[in-house]
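First comes the structure, then the notes that go with it.
Showing subunit A:
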Amino acid sequence: MRDFKMSPRPQWNSLSDVPMGSSCSSFHICDANAAWRVFRPVMDYSLCIGCHQCYLLCPDGAIHKEDAKVFHIDYDFCKGCGICAHQCKPGAISMVKEDQA
Partner candidate 1 sequence: MIKKLNARNIDAKECFYGHKACGGCGESLALRLALKVLGEEAYLSLPAGCMAAVSFIYPNMAFKNNAVITPFASTAAVATGIAAGLEALGKEAPLSVGFAGDGGTADIGIQSLSGAIDRGEKFIYICTDNEAYMNTGIQKSGLTPFGAATTTTPAGKAIHGCVTEKKNMFEIAAAHGITYAATASIGYPEDFLNKVQKAKECDGPAYIHIYTPCPTGWGHGSKITVDLAKEVVDTGLWFLAEYEDGEFRLNRKPGDFKPVADHLKRQARFRHLSDEEISQIEVMRDRKWEKMLKNWG
Partner candidate 2 sequence: MLKEIRWHGRGGQGSFTGAKLLGTAASLHDDRFAQAFPSFGPERRGAPVLGFNRISDRPITDRSEIGLCDFIIFLDDTLWSDRYFGDLKKDALILINTADKNLSDARIRTIDATGLALEILGLPIANTAMLGALAALSRETVSYNALVEALKSSLKTSVLEKNLILLEKAYERF
């Protein structure tokens, strides 16, 4: 579940705009990771058996669970590592080259 809004990149006009201390609000996310991907996982929902393995094993947490059988891939943050497709026993996820997706 993605429950944050993307933060704007901070603009500093003077030192007073710079955060106090070496600190920043947590979950302050400005940049997506989509550009990291060569292949993207594509879900064939007709083959999905709802085993949850893709959701469980994504190192980026980029596969979200909508309900017990619907999994949604957050392509802004999926890095295309292929773990989900590899671990999907029914073969519901295939890795497709970005320019062919």
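In the analysis below, contacts are C-beta pairs under 8 Å (C-beta built on N, C-alpha and C of every residue); 3 or more make two chains touch, one makes a residue touch a chain; residues count from 1.
With respect to how the candidates were assembled, all candidates are chains of the complex that A comes from, given by their letters.
Quantities reported herein were computed from a predicted structural model and do not represent experimental measurements.
Novice: Check 1 or 2 against subunit A and report the one that touches it in the complex.
Specialist: 1
Novice: Help me check something: in the complex, which residues belonging to subunit A touch candidate 1?
Specialist: Within the complex, subunit A touches candidate 1 at residues 1-4, 7, 9-10, 24-33, 36-37, 51-53, 55-61, 64-65, 68, 77, 79-83, 85-87.
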